[in-house]
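Of the protein chains in this complex, all but one are displayed in their positions.
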Amino acid sequence: MRLRILPRNEQFFDLFDAAATNVVQGARYLHEMVENFDRAEELHKLIEETEHEGDITTHEIMERLNVTFVTPIDAEDIRDLAKTLDDVLDYIEATADRMILYDVGKPASYMADMVRILELAASEIVKVVGGLHDLKRPRRLLDHCIEINRLENDGDRVSRRALAELFRTATPMDAIKWKEIYEHVEMAIDKCEDIANIIESVVVKYA
Amino acid sequence: MRLRILPRNEQFFDLFDAAATNVVQGARYLHEMVENFDRAEELHKLIEETEHEGDITTHEIMERLNVTFVTPIDAEDIRDLAKTLDDVLDYIEATADRMILYDVGKPASYMADMVRILELAASEIVKVVGGLHDLKRPRRLLDHCIEINRLENDGDRVSRRALAELFRTATPMDAIKWKEIYEHVEMAIDKCEDIANIIESVVVKYA
Partner (left out) sequence: MRLRILPRNEQFFDLFDAAATNVVQGARYLHEMVENFDRAEELHKLIEETEHEGDITTHEIMERLNVTFVTPIDAEDIRDLAKTLDDVLDYIEATADRMILYDVGKPASYMADMVRILELAASEIVKVVGGLHDLKRPRRLLDHCIEINRLENDGDRVSRRALAELFRTATPMDAIKWKEIYEHVEMAIDKCEDIANIIESVVVKYA
């Protein structure tokens, strides 16, 4: 009996690893897009493909959930986690899409700062999600959760300054556009924090 | 014993049916308001009345919850569902209210597109919520959940284009106003998706 349950657990966690790796890939493309805005169209395409990959993984997790009776962690936590990993990529894609759609021109340096923070948070997500394989040793996993919280605070601070500069220097229309774009990066980072919070609560329940 | 529990279940589900029917009514009025903006004031009044009806139903569900020991689905899911159905109508009313309050003039065709999607999503909500009466046969119910997810994606796509056009053609002040209004329609559609997600998780637990 136990032998049959254990591999099943691993399948869920492997899918989460794939989803997290995909998120960090999307964040990397977005960072590259912001730093090399002349290649924006090409990188936007890559982000769209990454997001599509992510949708497939999410779907796979949900399908597996519907046919699994004994899940390694609560079914609701699996759903939440899959959904929130998906959300990060959705916001990454939406950010890239808006930069092109609104025809904003080269991003200010604050945008690169924010996207760098998002990429760092996404890298922590890979570690946090990987930690699910060994819930018996949660110390490290919780350290990565704390690091994600710190990054979210950083992102918040940078985005406040970015908006203040925008309001001082841009036209009202550009202020509207960039505010919308900054907010999407912030939401992507917030979703990374939500993932950390879900995993923290899983640790509290199972460790 | 069983005979006493079953009717009680149905009472909750009947109240949810009433709440969902009310949501679709509100969405229809909003659609009509956007298509016939010269009747805006009159339709806004009807939407306010519909929202008030919804509040009464929500209140009834909550009151019943407080005096019921054995609920047909988890008490927390009942609360969440009632709350989120209420949220959809709140956003519908807030959208109508803002169009009048901000004195925006006749809506662009994108607004009609978005409100049409909201009306379709609301119609699916009626079906999804109706499916609670027969959780043993979840296949159909899940199909409607998928359709709501598809509609939410549609809404997202339309709203991106609507904003892009707005930023190309409107004054900054009109851009601010309409962005706010579009976002409220989007949030109403998002809440429809949240309802689908809650019901999906109920199905996972009970079916």
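Lettered A and B in written order, each chain numbered from 1.
Keep this in mind: a contact is a pair of C-beta atoms (placed from the backbone, for glycine too) under 8 Å apart; a residue touches a chain by one contact, two chains touch by 3 or more.
Since this is a predicted model, take the numbers as computed values, not measurements.
Enquirer: Just to verify: which one of B:56, B:70, B:146 or B:173 makes contact with the chain not shown?
Expert: B:173
Enquirer: From the list A:64, A:127, A:150 or A:179, pick the residue that touches the absent chain.
Expert: A:179
Enquirer: Which subunit A residues would touch the chain omitted from the figure, given the whole complex?
Expert: 156, 160-161, 163-164, 167-168, 172, 175-176, 179, 197, 200-201, 204-205
Enquirer: Footprint of the hidden chain on subunit B, which residues?
Expert: Touching the missing chain: residues 65-66, 75-76, 79, 83, 94, 97-98, 101-103, 171-173, 176-177, 180.
As a convention for this text, only the chains that are shown with their structure count from here on.
Enquirer: Any idea how many Å lie between the Cα centroids of subunit A and subunit B?
Expert: 27
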